[in-house]
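One protein chain is absent from this view; the other protein chains keep their places.
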């Protein structure tokens, strides 16, 4: 399902359907809400499985969101690419992440033939400053 | 529950009990299997929630394990320290992580008054080369 | 030389004078060109010492620039703070960095009592896309 030529792939419904089909038991049931050329956003309605004492959204939940939104950013360039795999994720935890609604925004830094690098900001509900900042690198299939 | 003087804290049963009490719905039900001065190991019996197509243990599961084993390494120096929080996690994904049994090993690189840095290797079942390598920084309470 | 209250410290001349005095043999003679609240920019006129075959500005030169611009971002919040020390630097190299003029831009992600985290983009001359992207963490003195 490659994107045509240089036109970005932005079929949000197709991506959400693919996630629901392939990751039925995924701990993070995030929904893709935006796709543009080199940009994607996800939203997660966090519940008890994602929370730590103090109702903070856990670090692993934020890392899963960052990984997923970066994957969707790759899709905006290449179409749905199941064989792309994460090669590196670096996350700085900046502030408590309070839910329940959590938003992840990914922006492409670079895509080449064999890899892509994406920056990700995650925001707790109603917050304008990110709870975490990360960079994610994906290795791309040929 | 601070450790006495310079004696390492190695009460594995206390740490496993604390995790079971505080994270009852944690997606990663890893068990602490070793604690020594500046070292800890965890084991996870992975199940469908942790797996990706091809029966590979997911990146978020490995990140959660790395975060947890680093936390336990801090405990070997300071005793159980609920208020320590992750400030940075950097993970390189090196090879497919095949379960079901996954092992995480954390080794202290440095602990100071306000932060600790730990390196973590994660191994799929029966593998001698790590599936991922990470460094984790924790901010320590006063 | 702390900044007053919440007013940002933006004395570019003072910072350039401090760098010239303390790092006379510094391999990177970058000049601070902008300071605002939580933001700083540097420019380096690269020469043979900074170049690799193909006239590309070397990775270590870019890392030195990132480290320095992040330091100056801290100054915009705390005034000149010689005892702040880098605790982590993570750089992704995205594209060749062609000089001679190289520009580094640092933006604060968070500053707390014991640490600050800054994102840095570096640009070759006349380029609108960054040659590298990095995050830098500083440990702050009391």
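Think of it as A, B and C in the order they're written, each chain with its own count starting at 1.
Definition applied: a residue touches a chain if its C-beta (ideal position, glycine included) is under 8 Å from a C-beta of that chain, and two chains touch if they have at least 3 such contacts.
This is a predicted model, so every value here is computed, not measured.
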Given C:16, C:33, C:55 or C:86, the correct residue touching the omitted chain is C:86
Interface residues of chain B toward the undisplayed chain are 90, 92, 94-95, 109-110, 117, 119, 129-130, 133, 135, 137
Across the whole complex, the chain not displayed is touched by chain C residues 22-23, 25-28, 48-49, 52-53, 59-60, 63-64, 67, 82, 85-93
Per the touch rule stated above, chain A touches the missing chain via residues 87-88, 90, 114-115, 137, 139
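Rule of thumb we're sticking to: only the chains that are shown with their structure count from here on.
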Per the C-alpha centroid definition, the whole-Å distance linking chain B and chain C comes out as 34
The distance between the C-alpha centres of chain A and chain C, rounded to whole Å, is 29
Cα centroid separation, chain A vs chain B, in Å, comes to 24
Multi-chain contacts in chain C, i.e. residues touching at least two other chains, fall at 90, 137
